[in-house]
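Note that this complex is displayed minus one protein chain, with the remaining chains in position.
Order as written gives the chain letters A, B, C, D and E; numbering starts at 1 within each chain.
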């Protein structure tokens, strides 16, 4: 089976993390499937085309098996391809149209989210954010342009200090920022009106997986009757979780937490450095997506809207390779 | 009025923070009052002696007006002096005896606390501690000697990384330690059996002021039905709070949170770096003191036991100088 | 563009609040759009008809820009008109049919809600209601006819005493009523089995905006494990909130709270008199609508069912005038 | 009207509880309707067929008026029949296909649920279960095969000791089981990672009716931040509750709770022996169904997916007999 | 037995409510007992004097059997009398001294409470108060003098509008006041830093009985992590509750809630108009008394400090008349 070289390159770039970020990955995957559809040179029967596309789909998803936006993009396009039953040309067009639509929506997603989210910020608001999220930062900047923001508490977000990126971007847009250590969240919480954070993954029952510490920010907000908004593109909603898959939590290196020489000079010391934690839906007021502001419990609606009840695509393809054998 | 030179030196050492740590300060203050009493060379009437002692008391407490153990030591000894009404010799002896008793008890305090506290740890326990507290570390080491500890989560405690001191001390006593970023507390909490922390100050209504982040550790523990033990010597109980004084929260420098050049290159960036936060009594299972294990709401009992209801000493002396004019 | 005189009159009546009440407004708007469609005398191309209808739609919605049922009625009918692509006659019929359907359902809504809601009341129930809501009162009267009601606590609902209307209507239907001051809600709550209230607006994430005080009634119910039912016609579900709009809370006059002469004789006194507050979804057991009993988090389902995901109509028309330019 | 003898037999078997268990009842009802459709010998007009099928539907549902799976099966098939408008043959086929689909899905349901549920169990898990549920037991056994289970606490489940069946089945599959009295649930809860239970009925707002005691297990889990999974086939979701019906709680005999002679020798003693209680959605992390893992608040989605908004079938047929008069 | 005429007059004035307010009643009772002791003209044996004093004590307390400050004053003085065993003169002096001390402390109580309480208010505070309490108002005015108050929300406090008195007094001291309906408490709570209220009675386990509505204010504060301070003189602590007595809640007239003609024109309407409700200790951060700031759970300490463990006086005298028979 002949695979266009650009498709292989894209797959490679995703694998090597030259392409990174949930949105960019999704769009690259869509692009790859579109190219594959356009450049298909095989036999003109449906079955051959499906096999080919499934092969490509497997190739792409295998590059980062746990990247939820990657799977979402591929699943969406493939479901449109499979829905067609009128010859290769129609299927090819289905793939191209689905890819274009997905790319377009993905590009507009942040803009829409930040528009919807900024409206939800009240006048004179004190906002707290954690880590760095483009959707969250854009929302805050938008609200600031509307004259609503008094100040923003931004956690430093150990161990990687992504909060400094957040602080810099907010400052560049003239948002007043106060940086705090992660441990000072509860200290300032009574003054806060809204917590606005991003998401890495949203599960089928409305839990949000995000940067380690998010769940204790949300807990402290809940304790003080401060509402928590999660800004999340819909391609972060994980269909896998609807069939029970747990979202794997990456454990990162000890040297991010303590200096290497300190580790060496303290034999026996262990370090636990999880990247993410899970915020339960009861601590989240609303998830702001590009298709609307929803309660976390409506995450399943988003998945069903996209992929259908029972997620048949998944259920049929659980036994890998995901998109059919070649 | 002639003040013994060693008394002045002690006062100076406390002020310059050459003497630091709640226990050491308390003992130094007691020592100073004892010396003052012994070396008193003034007229042999009660009134003169009282004035003299009050002068010394004011001198000492003024070195660190917010150090609760300093005030406690001075108040305790002065209340014993004032209770005497039988001439200078008796008053002198009262001062000496009170100082000796206080010093002795202070020395034994950590040992007793760690003994009481270790008993409260259950077999096979996973313990979490925050920042560095001698009382807490001693308690854990004691429990480990009794074979009860499976492992200890120790937060790094930004911005000063005092958690590394905790980790080192625990390792030196062969306690298995896992260091975590402050933001990973809730992530590990479901596995934890006991939270054991120290205290900077205990208020009359049972709130505990301790290193920033303690209150969100306690909140996360409360959420997961994990019991929180605070280890605190009784000289950390603040009588001032019984007459309404707020415990001042020290704000520390921005450079502890972000590198100096980063601050310079980001004009407009503010940093909030509070040293302490307040854990409300409802998140504390028990305070382990050297005179017993008590619920936080019994903090007032400790104050009354030491200084009497209505804290008359305080009420009479509110208009500074605290211990009478000279 | 010629607008039928009756359409203009209806718009005027809504504006002057001669037509009031969420249901009546919705039906009047539907009636107006139906008349407009019937009496259209313009060119027989689709585009002209659409422009004309959009003009009428804008005219009607501009009379009360924050009345959620008004917007819902217009949006619903316009979405049906736009869905048609077969000439003016088909579009006209679509408008007429949609208007008729909406009017019919609106009329039946209270009857269905009170039927569904009454079933949910248990035998021997003590019910508490706040303010005055036709849907809530009907539900209680229905349950009383079924012999289920022991007594009803009805708050007086300051400052306007709408609770007296509730009390009167319940008494007229032989429901045993006990009127209480708003501040006595928690006092009686342990005796209550169900709280039944109405709604002004339901948001996309399941929060309920209703008469000031509702949220503290719900909070007190939650504290005592008393379930809260909100009775709400689906035209009270706000699509605007799905794209982030905040529901404006009307502030009313000081003279409703204190007598005018008192205000005059107390210069400097301020009065805050908000009409509504927000009850979060976690304090609501179920929303009883005419299309079913749902959890508050399913409010988004109702919106999507009516207007489609992403609420395209809205998103396209956000830049006013809402329904296209003329 | 002639009813096939096998249909009558099935109805009889359900009534006499020779056919029992939610799944078996659903499949038997489907089988009966399928047979009725196949063996229909009446006039070949639509109206006659519909009357006949409605008669059979009423016959079957009247055997156990509160059995939710029975109603669900009949409603599902009848809604497919009614959706057809093309002659008796098409309607007959619709009935047959719907029955076959329902039977097939029902058979696969437990297998899918246990697969989805087992994935959600974390490695090294301590699980607690209450009463006996095939779906819950299968899920645990599946997770144990994946090497994830450390041990399972199984309540004895007074008064009927169904927990012993659970214990036996788990032991037969080599799952380590610890049986505890119902009153020891909170004692062990801090050690538990997941609660996994079954369901008798799921309501439209996400409450779960299950064996008495389930709600206090869930409460104790919630207190300790232990997540609760309910395993439930979708035919346990009650459409009746969407129109306000309360789920009746069966009261069972006193002799199950105290020995008969004890009752006799203690005149005046009353016994309350309810079979079920209601667990509110806020204590449930997720419901694992054969069509996906959902938050309890998405129960309404399942109902709507199956039967349509407003549950028209129900609303039209509320005045019994349910499926039209003959 | 001859009772001085002024003692009888005082008893009469208390009964007729010409003397009212907890503090004034307490001082009047002390005054009466002092006069009785001074003017005693009976036999000079201890037993006769005791009988006489007990008679007077019973006379006074019987005027308002549920007034806690009245009982407290009499009990305190009588316990001092009974503690003496050295002849009538000593007993007489004991009574006089105790009465003087009580009067003095009572006068100073508000001043001390407002001093302690004002210190607890943080800078830039938004305070909410309910009903009218001299101690609470004084505390707020004191804090305002210290420049700490931004604004005060004062509830109107239906049905008697005591909040207007609060508003007036605060305005007279230049405190910025915003009056709100009782139902708007939760609406403003997120903005509030401290709730400061008074107390009618404090029970032995730390519950506070205060004006109806206080408990829902405290509940709303607790929900939003807003700390609640109760200002209460120690003579409001009820010893009776330490031996199990419930504090009776006065029910007031219907005409305070609805106009009389409305009641007449609505036969069957019932009105419930309770004066007080009970705020549980878990919603109270601290009680500010004239002898110190304590957690509510230390109420029993105050009682024991005043009257001794087991409240022997009470226990011996439970069978009325309280202070011995004559």
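Keep in mind that, in the parts below, a residue touches a chain if its C-beta (ideal position, glycine included) is under 8 Å from a C-beta of that chain, and two chains touch if they have at least 3 such contacts.
What you see is a predicted model, and the numbers here were worked out from it, not measured in a lab.
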item: Contact set of the excluded chain (shown chains only); value: B, C, D, E
item: Options D:177, D:207 or D:302, residue touching the unrepresented chain; value: D:177
item: On chain B, residues whose C-beta touches the chain left out of the figure; value: 112, 115-120, 122, 282, 285-286, 288, 290-295, 297-298, 301, 305
item: Chain D residues that touch the omitted chain in the full complex; value: 153, 155-159, 164, 167-168, 171, 176-188, 211-213, 215-216, 219-220, 223, 257-258, 262, 266, 268-274, 277
item: Chain not shown, touching residues in chain C; value: 189-190, 193, 223-226
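Everything below uses one rule, namely that only the chains that are shown with their structure count from here on.
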item: Copy-to-copy rotation for chain C and chain D - C-alpha atoms, rounded to a multiple of 5°; value: 120
item: Copies chain C and chain A - interface residue numbers shared by over half, same or different; value: different
item: Length of the line joining the C-alpha centres of chain A and chain B, rounded to whole Å; value: 46
item: Length of the line joining the C-alpha centres of chain C and chain E, rounded to whole Å; value: 46
item: Centre-of-Cα separation between chain D and chain A, whole angstrom; value: 36
item: Where chain C touches two or more other chains, by residue; value: 282, 295, 297-298, 301
item: Chain contact graph, described as a line, ring, star, complete graph or other shape; value: other
item: In contact (per the touch rule at the top): chain pairs; value: A-B, A-C, A-D, A-E, B-D, B-E, C-D, C-E
